[in-house]
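The complex appears here without one of its protein chains, the remainder shown in place.
Moving on, here comes chain A:
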Amino acid sequence: MTKLEYLKESPSQTAGPYVHIGCTPNFVGNTGIYKEDLGVRMVNAKTKGQRITVKGRVFDGTGAPMKDAMLEIWQADGEGLFNSPSETRGKADPYFTGWGRQPVDMETAEFCFETVKPGAVPFPDGRSQAPHINFWIVARGINIGLNTRMYFPEEEEANAADPVLGRIEHRMRVPTLIAKQSGDKYTFDIHIQGDNETVFFDI
C-alpha cells in the first residue's frame, strides 16, 4: 500500500525588530563579526547593463513609514538571465549577483538598491514576462515574509502583455506594482495595508 508521506514546512515566525543583528549586523554597528553585510552590493565596476537605483518606503495601515523593515530583491541580469545554478538558458553576467538585501534607514525609513535594469524573462508557457524585480519584505508584525514584484513604467507594452500582471482581477490595483521613474532612478513604495494596498503574491 502506497502512503503519501511528506514533511510539513517549518512554520514562519516574525523577523521581529532586531533582524539586523543576524542579517545586516554592520548596519547596526555590530562590526568585526562579518567583513561586510550580505547582499549589500549587487554590482561592481565590471557589471554589464543599465545602472539603476531603486528607492522606496514601506507603509503600514495608517500610512506611517515602517522603520524596521528589511527587504530582499532577486532579479535577472540585463540580458534576462539569472545568476543561479538552476539557470539553464545561458550564463548570466558573473559580475552581477542578482540578489540584494537592504534594511530601511532607521530615520528616513527609506530603502535603496543599486542594481541594473533586468531583461525580460520567459513565463513557463513560453510567453515573455515584462522586466521585473522580485521583492521579499519582513519586519516586526509581519508573520510571514511578503512577496511582490516591481515593474518598470516605461515598459508599457511589455507590462500590458505580462502574464502575472494580467492575472490581477481588479485592474485599478495594477499600478501598485509599477515604479515611478525619474531618469535612472525609480521609486517603489510598498503599502502593506489600506486603500492603496500593494498586490502581494502567494507563490
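FYI, a residue touches a chain if its C-beta (ideal position, glycine included) is under 8 Å from a C-beta of that chain, and two chains touch if they have at least 3 such contacts; residues count from 1.
Note that in this section contacts and distances are computed from a predicted model.
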Worksheet item: Which of the following names does UniProt give to the chain that is not shown: "Acetolactate synthase", "ABC transporter ATP-binding protein", "NAD(P)/FAD-dependent oxidoreductase" or "Protocatechuate 3,4-dioxygenase subunit beta"?
Response: "Protocatechuate 3,4-dioxygenase subunit beta"
Discussion item. I'm checking contacts with the chain that's been left out. Which of A:Arg57, A:Lys117 or A:His132 qualifies?
Written reply: A:His132
Worksheet entry | Residue among A:Glu114, A:Glu155 or A:Glu197 touching the omitted chain | A:Glu197
Worksheet item: Contacts of chain A with the missing chain: which residues?
Response: 5-23, 25, 28-30, 32-35, 38, 60-62, 66, 68, 72, 74-76, 82-87, 97-99, 106, 121-126, 129, 132, 134, 136, 138-147, 149, 163-164, 167-168, 173, 192-193, 197-203
